[in-house]
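Only one protein chain is missing from this complex, and each of the others stays in its spot.
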Amino acid sequence: MSTGKKLFIKGNEAVAYGALAAGCKCFFGYPITPQNDIPEFMSKAMPKAGGQFVQAESEVAAANMLLGAAACGVRAMTSSSSPGVSLKQEAISYMAGSELPGVIVNMNRGGPGLGDIGPSQGDYFQSVKGGGHGDYRTLVLAPGNCQEAYDLTMLAFDLAYKYTNPVLILGDAILGQMKEPVSVGEPIAVDEAEGGDWKLTGAKGRPYRILKSLHLEEGSLAEHNLKLAAKYESMRGEVRFESFETKDAELVVVAYGSIGRIVKTVVRKLRQEGLKVGLFRPITLYPYPSAALVELAQEGKRFLTVEHNMGQMIEDVRLSLCGLADSAFFGFPPGNMPTPEDFEQPVRQALGR
Amino acid sequence: MSTGKKLFIKGNEAVAYGALAAGCKCFFGYPITPQNDIPEFMSKAMPKAGGQFVQAESEVAAANMLLGAAACGVRAMTSSSSPGVSLKQEAISYMAGSELPGVIVNMNRGGPGLGDIGPSQGDYFQSVKGGGHGDYRTLVLAPGNCQEAYDLTMLAFDLAYKYTNPVLILGDAILGQMKEPVSVGEPIAVDEAEGGDWKLTGAKGRPYRILKSLHLEEGSLAEHNLKLAAKYESMRGEVRFESFETKDAELVVVAYGSIGRIVKTVVRKLRQEGLKVGLFRPITLYPYPSAALVELAQEGKRFLTVEHNMGQMIEDVRLSLCGLADSAFFGFPPGNMPTPEDFEQPVRQALGR
Amino acid sequence: MSRVVFLKERCKGCLLCTQVCPKGIIALSGEMNQQGYKIVEVAPGKMEQCTGCASCAMICPDTVITVYKTVKPGQPVKPGEPGEEVARVNG
Amino acid sequence: MSRVVFLKERCKGCLLCTQVCPKGIIALSGEMNQQGYKIVEVAPGKMEQCTGCASCAMICPDTVITVYKTVKPGQPVKPGEPGEEVARVNG
Amino acid sequence: MYQDVIIAGFGGQGVLLIGNLLAYAAMDQGLNVTYIPVYGAEMRGGTANCTVVISDEEIGSPIIHRPIGLIAMNRPSLDKFQARLKDGGVMIVNSSLIDPGLAEKTRIKTFMVPMNQIADSMGNPRLVNMVAIGAFIQASGAMPVETVVKSLGQVISPHYKHMIPQNAEAIEAGAKAARG
Amino acid sequence: MYQDVIIAGFGGQGVLLIGNLLAYAAMDQGLNVTYIPVYGAEMRGGTANCTVVISDEEIGSPIIHRPIGLIAMNRPSLDKFQARLKDGGVMIVNSSLIDPGLAEKTRIKTFMVPMNQIADSMGNPRLVNMVAIGAFIQASGAMPVETVVKSLGQVISPHYKHMIPQNAEAIEAGAKAARG
Amino acid sequence: MTEKIAFERPKPLADRATHYCPGCSHGIVHRLVAETLQDMDLVENTIAVSAIGCSVFLYNYIMVDTVEAPHGRAPAVATGVKRARPDRFVFTYQGDGDLASIGMAEIMHCANRGERVSVVFVNNTIYGMTGGQMAPTTLVGQKTTTCPSGRCRDSEGMPIRMAEIIASLGGTAYASRVAVDTIKHLNQAKKALRKAFEVQVNGLGFGFVEFLATCPTNWKMSSIDANKRIAEEMIPYFPLGDFKDVTTGKGVC
Partner (left out) sequence: MTEKIAFERPKPLADRATHYCPGCSHGIVHRLVAETLQDMDLVENTIAVSAIGCSVFLYNYIMVDTVEAPHGRAPAVATGVKRARPDRFVFTYQGDGDLASIGMAEIMHCANRGERVSVVFVNNTIYGMTGGQMAPTTLVGQKTTTCPSGRCRDSEGMPIRMAEIIASLGGTAYASRVAVDTIKHLNQAKKALRKAFEVQVNGLGFGFVEFLATCPTNWKMSSIDANKRIAEEMIPYFPLGDFKDVTTGKGVC
């Protein structure tokens, strides 16, 4: 997806570069640790790219600015971290309801409340089940390294326009603050025609357009909800995941994002000891890679779900496996910095060795 | 729980009466259909009860006023409907993180976005999984009729103080707008000592107190999260549900709130035809009455989950039954007004007759 | 003589127009439209008092009223604003 | 002679106090505290110039400085504010 | 005992008031009852309706798609709800405003009541809703007419207490019209 | 090839810069590398640290609880990280600020380097971090010292380009100190 | 003698009945907006941002490209629109609950940044759509469903004068208050609206017009009495006029 020069950059910067490469032309930010690199980078980069950077008065405003830019069919993004993302929920629900494309980044930090500024996966439910009101879904992409942060950000814009739907990028403080070499490319040329059949440009030479989520006439909201549900169902094809050493594994550890890569170290170590353990790392959290999990279950494998929270994705794992297998769970509480050592014991235990 | 006079009142009013009876002394509101009766009622009732009514500048502010009053150990409430409740998520997460008691009412309307003002159960995920950031849980009570709206509101205050945690009341536009006879009682005398070991009163004659959710020192947030998780686990004992004609049922329909009662009409009708169908109506949505469902599954019953949304509570049903039984699902899309006729066919189909 | 034409089905009978007509020629008609509103009219014979000032139309929240002003050829309807010329219908 | 006492471990060496002392008697000491900050002092022998005006203490963001003012018995420290009487420590 | 009814008409016809009245009367008799109005943005359109369900058992759904009772006080209400009425159901039609030819007469029990005329004849056009409810109570046999009359005090504000006798008369007049 | 290291010291000692330098050097050699600082509110306290992981395989965890390399530039860093160092690991201790008696010497390979003295002797106390990284590269054998020197241009801003030779010298001096 | 049309429905105004109550000012303001768009030839270049309130159906009546904003957030949405399409004409249409209560932060910052957008602010001293609750603009003593004994200065504060506050912000190019109760005021209103649009078109900054408007339904008044209330109760507290106009230097410091 990306060629050209290799930069040594933070995950936050990788997201920003990815957005630039995807043709993002409007960025709306508000300061919050641990994602400040994104707005800071964008405040320089957007004007250079002929776009706009606005430091919004709040996350509420930033999300609504995103809604406005999205309505114009212009590629746009906002980023924040947990408390700030809570404030964006109403606007995200409106964007989903109005079928507007846009990218929202959450560099998850510890919660609830003010919590801390360290890494956490405590916002899985909010991201995947929808923290806003009503029946809606956002695609959720969970990069595990800086290159993926870049690549998936590019992808996020494409998916947002493909489904005219908000897309969430769910990272954490580790991904945001970690530096890795990342191959970055030149900005793509965004198709001028993108969004041509719905975007607002002024009603010159065509009937005027309305982008809204209000449906008061009897039955019209129901129809809309059925249409949306079909759209969410159609996203199933976008499923992405990584399988590592699962082929002959007795135990598959399911973990996403930064925790996925930390678990990978554990898997490598235990493999050296000859233990048959593998890693299944969902990259799309919505749609969830259930079918792939089912396949693994059908092969008779056992499962351990590991999260940096008190138990959230485990529900999607169990819902995927329902009836075929169960998954053990190990929750590493937000507030501690996760290292491979923290997961080794639980994995051994689940292996029964 | 309530004795004394019988009033013919809306569900919204029943909630307000219940709050009064529970000793609520502060109410923070903001207009939104279909719950306006609550703030309107409270604007008259609170001053009479020696309490305070504030029409906040927004739902964000209302929720934060609730946080402030809760910090003082004063029984307090806010109410809203879907888009407004999305705006309260940050504050709810802070309240949970700071372990503050308070009651939040959501008279669910159609979504996503502005949606409509009709009934919906589209906010199940938001309410039960937590729309705010971080690992936290709120007790969620789902009344199915006006008397329950009154009784559960009273209960909500007790639970909020028992667990020093926010408690959600999840109704819908039907419950809010429907009138039924309700037995209401006199306000209870709130125990002066309630919250005595944490509430803020000015640090007279004791060390000063801090109510916060920030935990920056290494490991302290993790410890806090483990403590909270244990608390949420301890709520399990509060489980409530209604079983109707489930004893000899082949098929158990699982439905909550207004949909639960509408399904009851269907069950009655089909029973008259001799069909063995029952209703299981969860009254607490968190904690979810999983054990009771498991018991039913162990008796070999089949299940159909019916919701006024595109499929949310079904996940909790499946998670409860996992491995024992599956549940069919019928989602009635928000935007249509549900009547027994809408559910009869799906129930018959699930019955296989 | 200038004149006004009411789009009866749009009138909601709010009576705001009756208050601003300098000639006081608009009043309730006793008629009800399909929306269920009692609507206004210029009482028979009073139309010739109409100056075409458009006050009634300007205050009408429902754009019920179209105003035709009789002008000497070439005279603009409002200073600086050219009026659209239409077939002369009436007197 | 009035005098000032520095709580050395609290000083962050911001030097704000050095700017407001009317006598200019506060300066960097060359010493470093355990927090790693270079701290200030009143150079040896200069303390007797101290008027006890408390300017240094008032501008200090870290409440490092306690000011003792020598007064005639009964004379309030600041007009209207009774000072707390303490044992006389120093000349 | 089970009875439901949809009461529908123009906004100003007092539809919600008689829905409440019926509900109070049921409640005063110790019956279970639910009442639900159509509210909100739809209200502004000028039509209003509400549904009342009365039963000696616990009431399931307060919303009824196929009612067994209907009071249609204007034409749009008839258009909207008549077809939904269950076979054998009771319908009260305001023949002052609705062409009697539009009303079904065989599938259901239809009562044509010139509500506006009756109210006007009593000197107060606003009594039209009382006429309607009187007719319905009589026609459906849901409860004795006096029960409803007795409950008038619960829906008429103390300020208008003096109007109760006149309302009672209108209820009686409606009942009489339904009796034939 | 696998190497990880925690680099820790006072805020002003340039700890993050040499973490970056090491990472760039690894990257320039075509290796995989991760770098993660401790950031945020903790930063203000005055101590800073970062972790660098270098490998020819894909890197799993960028966070290391039990490293195989440690550069301790001040006392608190030694206190915090020494015990975590894996048996046989390499530790570089700034003996200018840390009492050599505090450093373990048998379980791990410890190198005492008087970083401040060396930097001061070169006429620029701020070179202390370069001395440290030089010593670590030499002691760990993670890569040739020249590789790191070559990467200096990537972490020193063009404005300070003229300082590169001096920095290179300091790296060499550190390496020399580690060579013994 | 020929006949000319002295008044007709402006073209951007849809030829359909509105859902507004009889006598509601929203209809008048809609007409003024439509006329001004037409007069300035902006219709095909406009992106409107509708807000939540009785005027949520703006897009059913004014036929321009429109996006619906969440309650109170229209100025943020408009910022997003304008930044995305700087060459389009962008306006919001907001009620007093929307703009002065929940949307206070957004309107203040949009104005302060000097976004090149125009705001049509309809102040009817009440929450219309939700059934007549107190608004920040509700007059002292005015009864609403949430201040049933009348707004009390002591616990609910004074009505907020938005035009003056907006005028005090750096990015505002034009801020004015007008009324829709008399022909004279309507003529002034139209001029003010045009100016608020012009400052945007000319890139001078943020334009703001507050319309003193009626809500006969929730005021529980006849349309005529409601209209009178504007002069009798509202204007004395909410004075009419331009509070800032960079083109004349008024209010510029």
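Going by the order they are written in, the chains are A, B, C, D, E, F and G; count residues from 1 in each one.
FYI, contacts are C-beta pairs under 8 Å (C-beta built on N, C-alpha and C of every residue); 3 or more make two chains touch, one makes a residue touch a chain.
The structure presented is a predicted model; accordingly, all values stated were derived computationally and were not measured.
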Looking at B:R209, B:K227 or B:K247, which makes contact with the chain not pictured? B:R209
Out of G:C21, G:A105, G:V178 or G:L240, which residue would touch the omitted chain in the full complex? G:A105
Note that chain D touches the chain not displayed via residues 2, 9-10, 12-16, 19-20, 35, 37, 52-55, 57-63, 65-73, 77-78, 83-90
Contact footprint on chain G, counting only the chain that is left out: 101-105, 108-109, 112-114, 136, 153-161, 164-165, 168-171
Omitted-chain footprint on chain B covers residues 25-26, 28, 52, 54, 56-58, 60-62, 64-72, 74, 76, 90-91, 94, 98, 200-205, 208-214
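FYI, only the chains that are shown with their structure count from here on.
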Hey, how far apart are chain B and chain C in touch steps, shortest way? 2
When I count C-beta pairs in contact, which pair ends up with more: A-F or C-G? C-G
Measuring centre to centre with CA averages, how many angstrom lie between chain F and chain G? 63
So what's the Cα centroid distance for chain D and chain E, whole Å? 87
For chain B, write out the residues touching at least two other chains, lowest number first. 33, 60, 83, 113-114, 117, 216, 337
Can you tell me which residues of chain G touch two or more of the remaining chains? 21, 56, 68, 70, 129
